[in-house]
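Questions regarding the structure given below will be posed in turn.
Only one protein chain is missing; all other protein chains are in place.
Letters A, B and C name the chains as they come in the text, with residue numbers starting at 1 for each one.
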Amino acid sequence: MKDRFNLYRFASPATFYPLAGALTPFFFAVAAVFGLAGLWLGMLVAPTDFQQGEGYRIIFIHVPASWMSMFIYLIMAGWAAIGLAFNTRLSGMMAQALAPTGALMAFLSLWTGALWGKPMWGAWWVWDARLTSELILLFLYIGYMALTAAIDDARRADKAGALLLLVGVVNIPIIYFSVQWWNTLHQGSSVNLSKSSMATTMLWGMLLMAMCFWMYSIAVAFMRVRTIMLERERNTEWVKTLLAGDEK
Amino acid sequence: MIHWNSFGEFLAMGGYGFYVWGSFGVTALIMLIEPIAVARNRKTTIARLKRQLRAENRNTAE
Amino acid sequence: MLEADNLECVRGERRLFAGLGFRLEAGELLYLQGKNGSGKTSLLRMLIGLLPPETGEIRWKGQSIKSDEFRGDLCYLGHLNAIKEELTPLENLLAAARMADEKLSEDDALDALEQVGLAGREDLACKYLSQGQKRRVALARLVKEKRPLWILDEPFVALDVAAVDWLAGIISGHLQRGGLAVMTTHQLVEIPAGTVRELRLS
Partner (left out) sequence: MFKIISAVISRDLKLAMRRQADIVSALFFFIIVVSLFPLGVGPEPDLLRKLAPGVLWVAALLATMLSLPRLFADDHRDGTLEQLALAPHPLGLVVTGKVIAHWLVSGLPLALIAPVLGIQFDLSTDALVVLTFAILIGTPALSGIGAIGAALTLGLRGGGVLLSLLVLPLYIPVLIFGAGAVDATVTGLGGEGHLSLLAALTFASLGFAPWATAAALKIALE
C-alpha cells in the first residue's frame, strides 16, 4: 500500500511530462482555430456598437484577458490547496508554470483597458473599480513570482507560494468589494461600462476569443511546466534517460 | 455577411484604429513572444542539464 | 517509547539517508554520529517534528509525533542557544519556561543558574556574557527539566572540562529517572548511567 503511494508520487511528473508534451501542439492548434473563428466573427462580421462605434472591438481581447487573469489565479490557488493538503510535487510546478501567463493576462487586461478608456472616457487611466482591482491582481501575481523566485529550496518555495496564493484568494473578494465601494463613493457617476444589449454575434465572438485565450494559456503552461520538471527532477532516473536520449 | 466595405475602412476602425490595433497588436506580440521565450528557455535548460549529466558521468567513470 | 521506521531524508538535491530506523526505551541514550553533512541535524529535526520525513514514520508512545502531547514530553536543545541578548539569564529562563507552559519558580531558576556556574551574573544582560557562559544559560534549562524525552544537538560544544562532567551527570540523572535522550556529538563523553547506544550515519 505504502509502496504504491510512493510509486504514484514519484511517477506522476514522469508520466505527466510526455503527456503534456504530446498535448501542447494540440492546445496551440485548438487555440488558433478558436482565435481565427473569434477574430473573424468579432472583427469582420459583428456590427458597429451604437454607443461606442468601432472602438468597442477591443472587448474581444480585453474581456477574455481579464477573465483569464482571474481564472488562472483561481486555478493556481486550487493547485496550492491540493499541494498543501496532499503534498504532491506536481501542484507547485503547475502553479509556478501558470503564474507568468496569468501576470501577462493581467497586464493585457490593463493595457487594453487603457486603450479602450482613452477614446471612451477621455483618459488612459481612471480609478475605475475593475481596472483598480486588475492592477492589484497584477501586484499579487508579481508578489507570488517574486516570493517563489527568492526561495532557493524548491519545496519550500512551493509551500510558501501556495500559502501566499491561499491568503491572496481569501483576500481578493475583500479587496474587490472594498475597491468597488470606494469607487462608488468617489465617482458616483460617468464611468459605467454596462454593455447595453449585446448583439449575439458580439457575444459569440467574445466567447470564442475567451476559449482561444484559455487554450493558449494551457499550452504555454504545459510548455513551461515541462521545463520546470526537467530542472527539478534532474537527478531522477527518468530525466536522466530522457536527457541521454535526443530530447530537444 | 462581412461588415466592412473596404480594407481601408477596416484598418480605420471608424476612427478608433490606433486604439483597436494598439490593443490587438500588443496582444498578438505577447502571444507570439511568450511561447518563443518559453521554448528558448527550455532549450537552454536542456542543454545545460545535458552538460551537467555528461560531467557527472565522466566523474563516476573515473 | 521512541520508534523510528524506515526514515528517508532528502535535503535539496541530495538524499542524506534512507531506510533508517531505531527504537529507544526508557533509560536509554542514543548517540548519533557521523561526518558533517551526514544528516545528523536533519535527523534530529525530524525527531522533534519540525522536518517531515520524505517517507517513514516516527512514533512516541505508539502515537505519531504530530500530536501536541508529544511536544509536551519533549525538551529540545538546538545548536542555537535560544536566549535573548537583551534579557538577563534569569529573565531568559523564566520567559522560556512560561512560553513553554512549564512551571518554574524564581528560586528554582536561580538554583539552576548557580549550578551552571552563573551565580552573580543573574542580573547581567546576556550580551555581556561570553560564548561559553551563554551556552550555560541554555543548558541551565536542563537542571529542572522533568520532560521524559531530551533531544540535544551538540550539547558539549564550547564547554570546559568541568562543565562537560557536570552535563554528563545531569544527563545520567535524567536517564536514571527513566528518561530518554538522543544527542549528536563529535566528542564521545562517558555517561555514567543508563544504556548508551550508537547510531552512525554515513
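In this text, contacts are C-beta pairs under 8 Å (C-beta built on N, C-alpha and C of every residue); 3 or more make two chains touch, one makes a residue touch a chain.
Because the structure is a prediction, the values reported are computed rather than measured.
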{"item": "Left-out chain, listing which of the shown chains it touches", "value": "A, C"}
{"item": "From C:E69, C:E106 or C:D160, residue that would touch the chain that is not displayed", "value": "C:E69"}
{"item": "Residue among A:G53, A:G78 or A:G143 that touches the chain left out of view", "value": "A:G143"}
{"item": "Interface with the unshown chain - residue positions in chain A", "value": "136, 139-140, 142-143, 146-147, 150-151, 155-156, 159-160, 163-164, 166-168, 170-171, 174-175, 178-179, 181-182, 185"}
{"item": "Where the missing chain touches chain C, by residue", "value": "45, 48-52, 68-69, 71-72, 74, 76, 78-87, 91, 95-96, 98-101, 125"}
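Assume only the chains that are shown with their structure count from here on.
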{"item": "Centre distance in Å when chain B and chain C are each reduced to the mean of their C-alpha atoms", "value": "56"}
{"item": "Residues within chain C bordering two or more other chains", "value": "none"}
{"item": "Residue numbers of chain B (touch at least two other chains)", "value": "none"}
{"item": "Residues on chain B engaged by chain A in the complex (per definition of touch)", "value": "1-4, 10, 13-16, 19-20, 22-24, 26-27, 30-31, 34-35, 38-39, 41-43, 45-46, 49-50, 52-53"}
{"item": "Contact footprint of chain B on chain A as seen in their complex", "value": "28, 43-48, 53-55, 57-58, 61-62, 65, 100-101, 104, 107-108, 111-112, 115-116, 118-119, 216, 219-220, 223-224, 226-227, 230-231, 234, 239-240, 243-244, 247-248"}
